[in-house]
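Every protein chain of the complex appears in place save one, which is left out.
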Amino acid sequence: MQVRVQSDIFDPGAELNAFTAVIDGAGAVVSFSGIVRDVAGGLQTMEIEHYPGMTESALQAIAEEAMQRWNLADALVIHRYGRLQAGEIIMMVATASPHRKDAFDSAEFLMDYLKSRAPFWKKEVSSAGADWVAAKDEDESALDRW
Amino acid sequence: MQVRVQSDIFDPGAELNAFTAVIDGAGAVVSFSGIVRDVAGGLQTMEIEHYPGMTESALQAIAEEAMQRWNLADALVIHRYGRLQAGEIIMMVATASPHRKDAFDSAEFLMDYLKSRAPFWKKEVSSAGADWVAAKDEDESALDRW
Amino acid sequence: MDVLYFAWVRERIGIPKETVETSAATVNELVAELRQREERYEVAFSDLSSLRVAVDQTLTDFDASLSGAREVAFFPPMTGG
Partner (left out) sequence: MDVLYFAWVRERIGIPKETVETSAATVNELVAELRQREERYEVAFSDLSSLRVAVDQTLTDFDASLSGAREVAFFPPMTGG
């Protein structure tokens, strides 16, 4: 299990391959990657603030819960903070299991928890100004599934 | 949308990055990769037979259905045939969407259909002999969800 | 009409493909004709619940019509992914 919180950019393909290389006997690997979108047009940067210390322990707890609830060989969580450009990778999760359903469900669980339980806050800076991204009700209610 | 049926090995990380590079405005990318497992121990090769012609059109139809049912920017399906070794990549799917739920659901849909509606057959050759992999009832019933 | 066999169906019958002269109107009628040919066909088609069929590369069932069909394929349940 690996949890990383970093400002540095990373290569999701290289991370996927490195993750896959060490999952002995697990035939199903699911990955999710989140990319900075320029929804309204004119996005200059996305600034991601986080809570150093709590972020790492929250991600660790979420990943440990996934490992306990599903039959997983391994789980990976990487999340960036700092100043990001449109098109850059924000974060990724990957899960490996002998069974595809476990790999899918646990990856979706990790994402749902990351969205509203990990202490990150996004601010979109565009030519029109700067706005904190509002949490969505649907992200909160997505947790009811688990 | 891209569908490939090939005997050549491929690099899932490189495919994921190439796929992600061209999905304009879609912030959520989900990938699934399937790896040859040596479940019983002693696996020498996995031989994958397919139905040339039908395979391509079946995969194309499944991918088109995914593009219609979900809000997807793009979808990718790669499936190998021929003689594979334990640890080698068998296949991968990737989906890209503005919304993570659409990316997850469509990738799972593609996998459920690939498992029991695409004309591939796996044979495991081990020191103990050669056996065709039996279809699982759970794979057939997984289709009921869609 | 071209008849194709895959996986263990191919192995039991011993060939991947053959051309068959038939006036069978449905897949079931074609299966009945094939079973009467030789022991290896009888064995391969002994349990239809363990077989799947495609007509002109589209998955269908054993009741399907063969009217206008050029290619019929028999195989076990698929195990892709």
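By letter and in written order, the chains are A, B and C; residue numbering begins at 1 in each of them.
Definition applied: a residue touches a chain if its C-beta (ideal position, glycine included) is under 8 Å from a C-beta of that chain, and two chains touch if they have at least 3 such contacts.
Predicted model only: the values in this text are computed from it and were never measured.
The chain not shown here is in contact, across the full complex, with A. In the complete assembly, the contact with the undisplayed chain comes from A:135, out of A:1, A:21, A:39 or A:135. Residues 34, 49, 51, 53-54, 57-58, 79, 90-91, 111, 114-123, 132-135, 140 are the ones on chain A that touch the missing chain.
We take it that only the chains that are shown with their structure count from here on.
One finds 48 Å separating the Cα centroids of chain A and chain C. Centroids of chain B and chain C (each the mean of its C-alpha atoms) stand 26 Å apart. Counting partner chains per residue, chain B shows two or more touched chains at residues 34, 111. Looking at chain C, one finds that residues 81 touch two or more other chains.
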